[in-house]
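Left out: one protein chain. Kept in place: all the others.
Moving on to chain A:
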């Protein structure tokens, strides 16, 4: 009933609805009691799968039923050959997908799907990725799906670059995609774990710029941009000198490398009393640069 909008109806319609609900409730209660009785009796058979399927299809948040289903499946595994086990769990995935259509945000469903993939002799990760794509196209903010996608990507060895491209596509088609920006924030550091030493990827501001020029009131790009600016290096004042703002304090020993060539530059801490500082300044008018720099 979460978040349903009210619709007015006549007294007769109300009565019909009430009778319908009562009928459903009776069917549900008797199926539920039957299931719990079977479980107490330790029965792990096809009938258990059928009964739990019936109940979970309309109520995928009934955690006890997923637990029981897992017990039944584990037991059936011991009675089947490998290719039959594959079929058993593939049809389970089919069933879970149907439940997800009812409630794409059910903790129980997603958790069970993750579990099934650990039991499948041969998981089909491309299919799982496809499911995530479909789910996200319906609701880009479904964090259950994003979380599941992260698991799939990890298990199937999809490259970080590929996933970054995925976020490029999503953000490109809709800048207001906080979940995609968030995902980028976890992918970039995987590809480039040392922003202070390799700042270039973190200075590609165009995506963020485009986003907040398109809609300045949207928080997504601003939060992401703030994070980017705080990564490792912020370089300013290229013509007459450099000021370097790092996300972590460093002590002396900074070396500027310009287009592959190390430069002779004197650095002074912006906090003269401290050897460890996040901000360093160099004064030089011997060069202005637009090339690729690293430190």
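The criterion applied here is as follows: contacts are C-beta pairs under 8 Å (C-beta built on N, C-alpha and C of every residue); 3 or more make two chains touch, one makes a residue touch a chain; residues count from 1.
To be clear about the criterion, contacts and distances are computed from a predicted model.
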Worksheet entry | Undisplayed chain, where the name is taken from the UniProt record, one of "tRNA (Guanine-N-7) methyltransferase Trmb type protein", "Carbonic anhydrase", "Geranylgeranyl transferase type-1 subunit beta" or "1-aminocyclopropane-1-carboxylate synthase" | "Geranylgeranyl transferase type-1 subunit beta"
Worksheet, complete the sentence: Full-complex touch with the removed chain, picking from A:54, A:67 or A:86, is A:67
Practice prompt. Give the residue, chosen from A:105, A:150 or A:192, that touches the chain omitted from the document.
Written response: A:150
Worksheet entry | Residue in contact with the excluded chain [from A:97, A:198 or A:218] | A:218
Worksheet item: Contacts of chain A with the missing chain: which residues?
Response: 1-6, 32, 36, 39-40, 63-64, 67, 107-108, 110-111, 141, 143, 146-147, 150, 176, 178-179, 182, 185-186, 218-220, 223-224, 226-227
